[in-house]
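Just one protein chain is left out here, and the rest sit where they should.
So, subunit A:
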């Protein structure tokens, strides 16, 4: 595409994001453009539209299109115990602090289809902390939340989950937490005993409680810097002094206006601790 074509397409994308906002109150207007552009191009091709404008017309006039669009606009790629070093660091460095609290609240922000949530629940059960913990799992995509709540994954993914769990220092067998049927792995429903699933937007919603640990991995990479700062501000407000925030391997608080509210706790794994600031 020439420069001029990219500029027109970017304009069409802005208009489509406006349409989604004004019609459905889904606000992707401050998402990182490079990634939105790529995913809307895919949606355009897959849905047989000649232009993004044609895609916009479909979205506005066919209500059934919204779930499909959300599937493109929210990324749902994860695995259990992804980056085992992160979970190992939680076991070794965060859990000893959390043990000193009589009750705990953990927020998995942008939980998508639930892999990270269940990893943390299993880790907390292994550490003997599950009983005193309330987990909040939030996302904007209702389909992803429903899948998280179901806790059913393709069997072919379990081998990787199991390997990750072992590398994360898990001292039980992952197979203790699921049963298999057909091509599916069904997580034990007891893992949801202390979980609240809820619709929540880091773009437009407020903090809903005081947390001892927020895990938000590879969610904010899809935001622009202004929106990242809003989300980090929510985490700052949700976390009292000495509470913890975990980010994805290539994310940082360095560019945030809230950086002073956090100190590096396990820098290599992007685990931060709330300061008094």
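Here is the rule we go by: a contact is a pair of C-beta atoms (placed from the backbone, for glycine too) under 8 Å apart; a residue touches a chain by one contact, two chains touch by 3 or more; residues count from 1.
Quick note on the criterion: contacts and distances are computed from a predicted model.
Colleague: Name the chain not shown, per its UniProt record: "FMN-dependent oxidoreductase (Nitrilotriacetate monooxygenase family)", "Sigma-70 family RNA polymerase sigma factor", "Branched-chain amino acid transport system ATP-binding protein" or "protein-glutamate methylesterase"?
Modeller: Matching the unshown chain against "FMN-dependent oxidoreductase (Nitrilotriacetate monooxygenase family)", "Sigma-70 family RNA polymerase sigma factor", "Branched-chain amino acid transport system ATP-binding protein" or "protein-glutamate methylesterase" yields "protein-glutamate methylesterase".
Colleague: Write down which of A:26, A:222 or A:265 is the residue touching the left-out chain.
Modeller: Of all options in A:26, A:222 or A:265, contact with the hidden chain holds for A:222.
Colleague: Out of A:143, A:237 or A:251, which is the one that touches the chain we can't see?
Modeller: Missing-chain contact among the listed residues: A:251.
Colleague: For a quick check of understanding: of A:2, A:100 or A:206, which residue touches the chain that isn't displayed?
Modeller: Among A:2, A:100 or A:206, only A:2 touches the chain that is not shown.
Colleague: Which positions on subunit A touch the chain that was left off?
Modeller: Residues 1-3, 6, 32-35, 37-39, 75, 77-78, 83, 218, 220-222, 224-225, 228, 248-252, 255 of subunit A touch the chain that is not shown.
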